[in-house]
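All protein chains of the complex are present and in place, except for one that has been dropped.
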Amino acid sequence: MSLIESIRFITPEIILLAGAIIILMFSLFVSNKNVLGVFALSAIVAASLYLPQSQKVEPVLFFNMLTNDSFSLFFKEIILFITGIIILISIGYEELKEKYIGEFFFLLLNGAIAMLLAVSSNNLLMIYLSIEMLSLISYILVAFLKNNTLSSEAALKYFLFGALSTGIMLYGISLVYGLFGTTDLAMISKAVSAGQINNLVSLILLVLILAGLCFKCSLVPFHMWAPDVYQGAPTAVTAFLSVGPKAVGFAVLLRIFSNNFFHLYINWVTLVMLISIFTMTIGNVIAISQTNIKRMLAYSSIAQAGYMLIGFVVGTAGGIEGVLYYIFAYTLMNLGAFGCVILVSNYLKSDAIEDYAGLYKKDPVTSFMLSIFLLSLTGVPPLAGFWGKFLVFNAAIQSKFILLAVVGVINSIVAAYYYMRIIKFMYLEEPKAKEIGPKSVPLQIALAIVTAGVLIAGLYVTPFLNWVKYSQSFF
Amino acid sequence: MVIQDYGIVGLFLVLGIAFAAAAFIVSWLLRPRDPNPVKNSTYECGEIVKGDSRVQFNVGYYLVALMFVIFDIEVLFLVPWIVIFRELGVVSYIEMMIFVAILVVGLIYAWKKGVFEWQ
Partner (left out) sequence: MIPESHFLILGAALFSIGVFGVFTRRNAIGILMSIELILNAANINLITFSKFSASPDGLGQIFALFVIAIAAASAVVGLCLVISIYRNSKTILVNKINLMKW
């Protein structure tokens, strides 16, 4: 397909870019900034209306730099949804200063572009560029409260970790280029299946590339940044980081490993299995002792990434479906949980778990929604999180990864303790004397959407399962 | 063969150092020695030096330097494009203009935020 014809397939990215630039210029020359959020939201809506349809024959776009398969479409839909919800959340987030809100939306829309490109890249060069673009934007977003010491400390840590791990990934990519003479994933895949590669060499290459992706998905041993960054960043950014880059990381991981390097499955499966076990366990064990809810959710999100990785390790069609459904469910419930944290911190001015004591008596709606999200993260049926866990564990058992399934189930039980603790604080403890301020309407809309999503995806699971089944186009 | 190739690199290194050293040595041999306080100052016909050179610089320099880096890197993409511009045709011209236009947006932003003004 020629260059001009390919442009049709990146219409959403073009719309987002134009929207972002207009917002930036608008925020420079006009002092009234209330309309910016609405404008950013409408850019997202327009972009999702122009999402390309998946086709029978996958088109070759931009010299096979990008692709347009049902797998990338699945992630594109999730990414646009995430960005939309984050915009709604950040309109109602008081800590983001009115003065810089234009820049915030500019960066957020650019982040969406980077993520859209990353999930549809079919070339290591493009993958590296889009992941690095996403990283640079996330560093700036984390440092957004520039007079806040925690925020800039978090950003520096995030930057140093991120630059190191993407540097290692780049080194791996350069070696892959040397070995295969190309960075095109389809051609690499052909060479791999022809089977002319030394196993040890390929393992080293895969480990180097895995390092960069582990960082994006906050998997052990590249998870140390997550708690600090989640705590220090503005909470709206935390919500974004906990779902957006993670979904992108998993998309790229699945595309590179399960699709193109699948012939080397036997080489990387043990390593990734160990990563999965350690990620689940470390995340859950440290989460128990946390006193700050943002930090606790950070460790919980590390653990959740470990569960998702189970499906990836299994590697069968069922496993991949499990990962995709889990990412979808996790997006809903984590966005919801952080949305509730923002709503509460707007009037409590605190993120400590003790301050949630007796929240039920003052704000029953928010505490009910937060409980739904926490129960869903635990994996209580019939909420969305349950089906995610069910699918990946089921796939693991069917492919005889009994150890992995057992560790996963034990971890889910451990995790129930710290999720339930917050619910206990909200419903059973005596309230502390703090007044409830006015609640922001856009934030409540976002929470209502996400709550509905968690309930519907849990209760009427069939259409979502079909969607996921349709989306994993690899096997 | 390898030795010979490294020999060329080594020769280049040695010649480079020797050239710089020779310039100093020759001028040291030829110059008249007639020191006086004015001649020994840092800038013989210029500003009188105030204090040490290791001082804190205004952060304004830093912002300008950042802008410089960005437009410096822009050239990195412009030069290869110019070299084969004739073969690429109109589409590449439009593409590159979009690239430059996005950078111009950044420039306008920086300008409006007062990066180029000295307080």
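Per-chain numbering from 1; labels A and B assigned in written order.
In this section, contacts are C-beta pairs under 8 Å (C-beta built on N, C-alpha and C of every residue); 3 or more make two chains touch, one makes a residue touch a chain.
Everything quoted here is computed from the prediction, not taken from an experiment.
Chemist: Touch as defined at the start, partner being the missing chain; which of A:18, A:46, A:60 or A:163 qualifies?
Modeler: Touches the omitted chain: A:163.
Chemist: Which one touches the absent chain: A:232, A:245, A:283 or A:311?
Modeler: A:232
Chemist: Looking at the whole complex, which of B:11, B:49 or B:70 touches the chain that is not displayed?
Modeler: B:70
Chemist: Taking the entire complex into account, which one of A:73, A:136 or A:219 touches the absent chain?
Modeler: In the complete complex, the chain left out is touched by residue A:136.
Chemist: For a quick check of understanding: of A:15, A:73, A:89 or A:173, which residue touches the chain that isn't displayed?
Modeler: Spelled out, the listed residue whose C-beta touches the missing chain is A:173.
Chemist: Would you write out the residues of chain B that touch the absent chain, in ascending order?
Modeler: On the side of chain B, residues 1-2, 5-6, 59, 62, 66, 69-70, 72-73, 76-77, 80 touch the unshown chain.
Chemist: Going by the touch rule given at the top, which residues of chain A touch the chain that is not shown?
Modeler: 125, 128-129, 132, 135-136, 139-140, 143, 146-150, 152-157, 159-160, 163-164, 167-168, 170-171, 173-175, 177-178, 181-183, 227-228, 231-232, 286
As a working rule, only the chains that are shown with their structure count from here on.
Chemist: Report the inter-centroid distance (CA atoms only) between chain A and chain B in whole Å.
Modeler: Distance between chain centres: 41 Å.
Chemist: Using the touch definition up top, name the residues of chain A that touch chain B in the complex.
Modeler: The touching residues are 3-4, 17, 21, 24-25, 28-29.
Chemist: Please give the residue numbers of chain B that touch chain A in the complex, ascending.
Modeler: 91, 102, 105, 108-109, 112-113
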